[in-house]
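One structure follows; several queries about it will come next.
A single protein chain has been removed from this complex, and every other one stays in its place.
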Amino acid sequence: MNALRSWLATTNGRIAAAFLVALLLHLIGTTLIPGYSSPFAIRAILVLAALLAVASVGQTLTVIIGGIDLSIPFVIGFANVVAAQLYGQGWNFVLVCTLVGLLAIVIGGLNGLISRGLNIHPLIVTLGVGMIVQGLVLLWTKGFPSGSAPPAVSAFVSIGGSVGPLPVPWLVPSVAVMTALIVLVLARTPYGRRLYALGSNPGAAPLALIDPLKMWVVTYAASAFFAAVAGVLLLGFTGSAYGDVGQPYLFQTIAAVVVGGAALVGGRGSYLGTIAGVLVLTEINTLLIGLGFKPAAVQAALGLIIVVLVSLYGRERHVSQTI
Amino acid sequence: MNPVIRSLGEFVRGAGFALVLLVVLLAVNLMLNPARFHPAAWGTLIGLAAPLIGAAVASAPVILAGRGGIDISVGPLMGFVNAIVIQALFLQAGISSPLVLVPAALLIGAVVGAANGFMATVLRIQPIVATLGTYLILAGVTLTILPAPVGPAPAWLKAMAGPYSILPLGAIFLLWWLVRRTPYYDQLMAVGSDDRAAYTAGVPVTKVRFIAYVMTGVLAGIAGLMLTALIGSADPNIGPTYTLIAIAAVSLGGVSLAGGKGGLVGAAIGAIAIFLLQSLLTAFNVSTYVLQVAYGAILVAAVVLTALQDRHALRGVSR
Partner (left out) sequence: MAEAASLQARDVSLKPGRAAIAETIRAGEIVGLAGLDGHGQETFLKAMAGLETPASGKIMLGVEGNGRPITSLAKAASTGIAYLPRDRRSTGIFPTQSILDNFAISTVGRDMRFGLISKAERRKRYETYREKLSIVAPHPNAPITALSGGNQQKVLLARALALEPKFLLLNDPTRGVDVATRHVLYDVFRGLAADGMALVILSSEIEEILVLCHRVLVFREHEVAARFSGEGMTTDAVIAGMFGRAA
């Protein structure tokens, strides 16, 4: 028991535990619900998980640096609506994506600049900036966004899509590659090592030649960029623009990061852990809906499970042990 | 310096921008919309603002307690109280007496607050995660017992919507005034500003934080009653919308999210400022979209100005 506990206290232990929970949930689903492991069901789970994984990149990075990003759902909605609107007006879609990506980087950079530069809690800054962004988009579209996704994007995320012989859409292998790249960036580049160091001890970072302001601006810009990518992918997934499409991702990204073993105090966590958290959340959702729970009950159960999982392996130290 | 003046000065510095904003917004509202802001209509206005004030005030104690203390389940808890009081107690069980309904609301608040406190202080789950769990549970349960809005509310409760909403608000501030006179208040602020130092000085950090969560729960229970009075019915979708705006109001009112700085009065001022902003923009007949942009802009501007002012003050001290 004690050995298990100390293993769970390590980062790798937490990640492995989260993956095991996801697997366990899948096995439960397979026994309880006919067709739970059918090819179509697995494809659906993978696509939903991949979308959440893209949306959670930014939350992972900002949590490691010791912050949080509440603007993710707003930026998702922003990218979703703006991309559809401009494409609908006849713009070239590559140009649309470039513009949306750049705007997102500016929004995110602003989040980082204000939070770190003025030492204001990022919770408030990202919330305020997110609300402004969403309001501006609503103003621009007068609340009725139009337009649609180009067929290529829809095919990229379609549950029925395939990659050669693989029965999954391009989204799934792409997210797998993205995951590998992000893990590599975090583990093996100066940016990644500085990110963890800054989150671990903000007071020591400047003395170790880390520029906190630059790190925050870059990290929040990256967060918004990935949120924008998720927004465009969701446009392909749902087919039409919807400003609130990102709202479920507010809590889901935080939950995925935390279930994956990151500490919201910074310096800990990994994107692989977030992927595990994403799978756990997607499995829970699918399982409960499959068992006939109503969305409201699914939501309540999700809350309960987050709390149980985190109390198993995500506990903080007592104040007496921080002195 | 006279301690009263000094504490007044501290207060103005903390909630400064919200206070200035409040006065300016009040003046503009009075000029542009004299009918709505006629003294005779103030009762109605207070009633309209009461749930937001309640939500903001409820969010404050756990934030004051520091180390990431936050309760994002305040909004859904208000909605849950609203649903239980109307749907379960009034419509199904036929209870309408305030002597049952008020204690029931407070009890629900206290129990949920204690659950949050247990998770955040004893199990030591990060507060935002623990209360996120509570948020999802409460919102889900509320929707399950109350899939669609129902009404009405008991007559006495609906009557609380207008001028009488000053009563619960008054009760909250009387309670806070009493708390400020107990040693607990000093302990709360000490834990909020530096929990390690407080722990070393013998302050029971865990207990102090736990009580803050219970306080937040009870206050959210009262806010839930005020919400019920205002809407005169039960609606599962309104409660959760208060969470983020309440935290924004708290922050606007000079309560530091890092803990140990600010108070309930500042939170209330922040809430009133946001309410006045809402009325102003609706008076202009602008779309809710502009409202949304203005919310965000004012929030960011206020925290930025406060930060700049603090920085300036700090520089003045160190030189």
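A and B are the chain letters, set down in written order, and residue numbers restart from 1 in every chain.
Criterion: a residue touches a chain if its C-beta (ideal position, glycine included) is under 8 Å from a C-beta of that chain, and two chains touch if they have at least 3 such contacts.
This one's a predicted model, so the numbers in the text were calculated from it and none came from an experiment.
Taking the full assembly into account, the omitted chain touches A. Residue-wise, the contact with the chain that is not shown comes from A:210, picked out of A:139, A:210 or A:291. Considering the whole complex, the residue from A:30, A:148 or A:200 that touches the absent chain is A:200. Residues of chain A that touch the chain left out of view are 184, 188-190, 193-194, 196-197, 199-201, 203-211, 267-268.
Quick note on the criterion: only the chains that are shown with their structure count from here on.
A straight line joining the Cα centres of chain A and chain B is 29 Å long. Contact residues of chain A toward chain B in the complex are 68, 70, 114, 118-121, 123-125, 127-136, 138-139, 142-143, 251, 254-255, 258, 263-265, 294-304, 306-307, 310-311, 314-320, 322-323.
Across the interface of their complex, chain A is touched by residues 67-68, 70, 119, 123-126, 128-130, 132-144, 147, 195-196, 199-200, 205-206, 244, 247-248, 251, 257-258, 287-297, 299-300, 303-304, 307-308, 311 of chain B.
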